[in-house]
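Missing here is one protein chain; the remaining ones are kept as they sit in the complex.
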Amino acid sequence: MWRYLASRLVQIPLILVVVTMTIFVVVRATPGDPVQIMLGMETSPDAVAAIRKEFRLDRPLAVQYVLWLGDLAQGNLGRSIRLNTPVTQLLRERFPVSLRLAAGAMLVALCISIPLGILAALYRNTWIDYLCTGYTVAGFAIPNFALAMILIYVFSIKLGWFPITGIGSGDAKTAFDAIGPYILPAVALGTLQTAVLTRLLRSSMIDVLMQDYVRTAHAKGLMPTTVVLVHALKNAMIPFVTMVAIQCGYLIGIQVTIEYIFAIPGMGSAVLSGVINRDFPIVQGFTLVIAAFFLFANLVADLLYGVLDPRIRY
Amino acid sequence: MALLSVRNLTTSFATDQGLIRAVNGVSFTLEPGEVLGLVGESGSGKSVTALSIMRLVREPPAKVEAELLDFEGTDLLRAAPRALRDIRGSGIAMVFQDPMRSLNPVLSIGRQLAEPLIRHLRMEAAAARRRAIELLEMVGIPMAEKRLGSYPHQFSGGMRQRVMIAIALSCNPRLLIADEATTALDVTIQAQIVELVRTLTKNLGTAVIWISHDLGLVAGLCDRVNVMYAGRIVETGPVREVFYRPAHGYTIGLIGCTPRVDRVGTPLKPINGLPPNLMDEAPLCPFLPRCDVAVPACHQTMPVLRSLPGGHSAVCLADLTSHHRGAH
Partner (left out) sequence: MAAILTNDTGKAARDEILTLRFASGARLASRQFLRNLPATSGLVVLALLCLAAIAAPLISPFDPIQIKLSAKLQPPSWAHLLGTDHFGRDVLSRLLYGARVSLSIGLMVVAFSTSFGVPIGMTAGFMRGNVDNVLMRLMDAFLTFPPLLLAVAIVGLLGPDLRNVMAAIGVVQVPVLARIVRASTLSAREETYVMAARALGASPLRIATRHILRNILSPIMVQLTIGFSAAIIAEASLSFLGLGTQPPNPSWGRDLAEARRYMADAPWLFLAPTATIMLAVLSINFVGDGLRDALDPRSWRTRARVASAKG
C-alpha cells in the first residue's frame, strides 16, 4: 500500500511538469506583445522594456521555464503583472472560496443523489424510478450558467432571498448571512454532478442487487432494509465514492462560469481575468494549483478503492 | 405431519412469446429428517422449484401458484412477508451453487455468519461471535477465531462452501436445500462437502433436499428421489427402486449416460434431442421426442401417475421391466 502511494506521489510532479509546460507554451504563444497590450499603447517603450526584463520575457522560452521552476521550488510563484501582488497571496485569498463553493456543490449533489439513486434502483422501471431519474435528464442538458441565470432571476431578483452577486462582505451576522451567498451558486454548480451521481448510484445498485450474494441475504431471512443498506449499498458505494472524489477535483476547474455570473472571487475567475489581461504569472500559478488539486483528488479516489474494497490490497 | 407439503406447484414467467412454466404441477411431501434428491438436467426446473418454495423468485415477472405449499403448518403462499422472512434462514435454509458469488465480498465472514444468529436467535454480538467460531469449527475450518475477520476472497472454494453450510445450519433449520452445492467444486472437495453435510444434518435431524444433476451423488446420499423433466416430476420413489427399477424413459436415459466405475469400457449412451420447449402445452408426454422406449399409446394420450410397488411411481405409459437390473 505504501509502495503504491509512494509511486503515485512520485508521478504527480512529473505530470505537473507536463501540465505546466503546456500552459507555459500556450501562454507564450499568445499573439502580439503581451506587455504592450496589457499596459496600453501609450506606455513608453522604455517602460515596456523594463517590465519585460523584470518578468523575464526577453529570455528564451526554455530558460524562462527553468527559472520559473526554480522559483517554484522556493515557493515563489511570481507576482501578478497587473495587481503587483504575489501570486501566492492571491491564491491564499481565492482558494478557500473555491473550495467552499465546490464543497457546497458536492453536498447538494450527495444529499439528492444518494436517496434518489437507491430508490430508483429498488423500484427500477416503475414511476418511482422515472420520478427520481427524470430530473437527471434535464440536469445533464442544461448548461450550469443558464441554470444560474434562472436561479438568480427567481430567487434573488424576484424573491430577494439571496444576494445577487458576491459572497458577502465578511461581517456575517448570522449563519445564513455566511452561507447564503453560496447557496445558489452551489446548486447551479452541483446540478450536473447530481445528475451524474444519481445515475451512477442507480446503475451500480441495480448491478449489485442482481448479484447472488443479495439472494443469499434474502435467503437468510434478513430484513429488506438490511439487505439494501448493508449488503447492497456497501458494494455499490465503491464506484460511487471514487466518482465523488474525482468530481470534487473536477468541480474546481469547472467553476469559472458560475464564478463569473455570481461575481465570486474564486480560482476560476482569477484565471479568466488573468487570461483576458494577459497576466501570465496568475495563469501559470493558478493552473498549477488547480491541476495539482485535481491530481490529488484522483489519488484519493484510487486510494479509496483500496480502503473500501477488501479484495484490493496494494 | 409432513414437514413440507407441496401440491401442484406451478411457477410461470410471462414472456412476449407466451407463458413459460418453469415448474409445472410439482407435488411431493417431505418428512422431518428425510433426505430427498431432486435430479434432472439443466432447465428441468429443479432450482426454480426450490426458489419457489422459499418464495425467492421475483414475482413479477414470475407467478407462483399451488394448491398447497405448506411448511410446518404455515401456508407459504399466503403468508405475510414478515412471516416468510422469519422462516427463511431459521426454518428453511439454502446453500447455493457458487460460494464465491453467494458470499458478500465486502463483509467479513464473521459478520455474515453472525447475521442470521442475531436476526433469528436474537443473540447479542458477543454471543453471536462465540457461536460463529463454534460453527466454523463444526464445518472443519481451522483457526476459526482468526478467520472471523477474513473476507470471502481469502478462502478457497471448498472452504467457502463450508462457510455457506455453516451459515445455513447456524439457526438449526428443519429443512436444508442444497442447490447444486458441490457442482462448482473439485471432485475431491465434493466428497468432503457431501460427507460434511450428511454428518451434520444427520446429527441435527435436518431434512435435506439435494438438488443435483449428478445421479451418483444422489444415489449415495438420499432416501428418496424425484426425477424432474420439463418442470414436472416424472418419477419418484426410494432411491434403490428408482435406480435399479427405473420406470420412466427419461430416468433410463439418465442412468444410461452416467459413467459407471464397474462398467469401464461400455460406451455411454447420450439422450438425443434438445431440451424441451416449456411453453408447449400439448397433452402428451413432454419427453416423447427424445424417448427411446416410447410405445404407440404415448403418441395419443397424456400419461398419468402410475403406482409401482415400494412407494415408487412414475408418469410413463411404457412397461420398462425389461430395463430393470434388480437390486444387488
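The chains carry the letters A and B, assigned in the order they are written, with residues numbered from 1 in each.
Throughout what follows, a residue touches a chain if its C-beta (ideal position, glycine included) is under 8 Å from a C-beta of that chain, and two chains touch if they have at least 3 such contacts.
All of these numbers come straight from a predicted model, not from anything done at the bench.
Listed residues A:91, A:122, A:167 or A:264: the one in touch with the omitted chain is A:122.
In the complete assembly, the contact with the undisplayed chain comes from B:56, out of B:2, B:56 or B:189. Within the entire complex, the positions of chain A that touch the omitted partner chain are 11, 14-16, 18-19, 22-23, 26-27, 29-31, 122-123, 126, 137-138, 140-143, 145-146, 149-150, 153, 157, 209-212, 214-215, 218, 224, 228, 249-250, 252-254, 256-257, 260, 268, 271-272, 275-276, 278, 283, 287, 290-291, 294-295, 298.
Methods note: only the chains that are shown with their structure count from here on.
In this assembly, the C-alpha centroid of chain A lies 55 Å from the C-alpha centroid of chain B. Against chain A, in their complex, chain B makes its touches with residues 54, 56, 84-90, 93-94, 96, 98, 101-107, 115-116, 119-120, 151, 153, 164, 167. Chain A contributes residues 211-213, 215-223, 226, 230-231, 234-235, 238, 308-311 to its touches with chain B in the complex.
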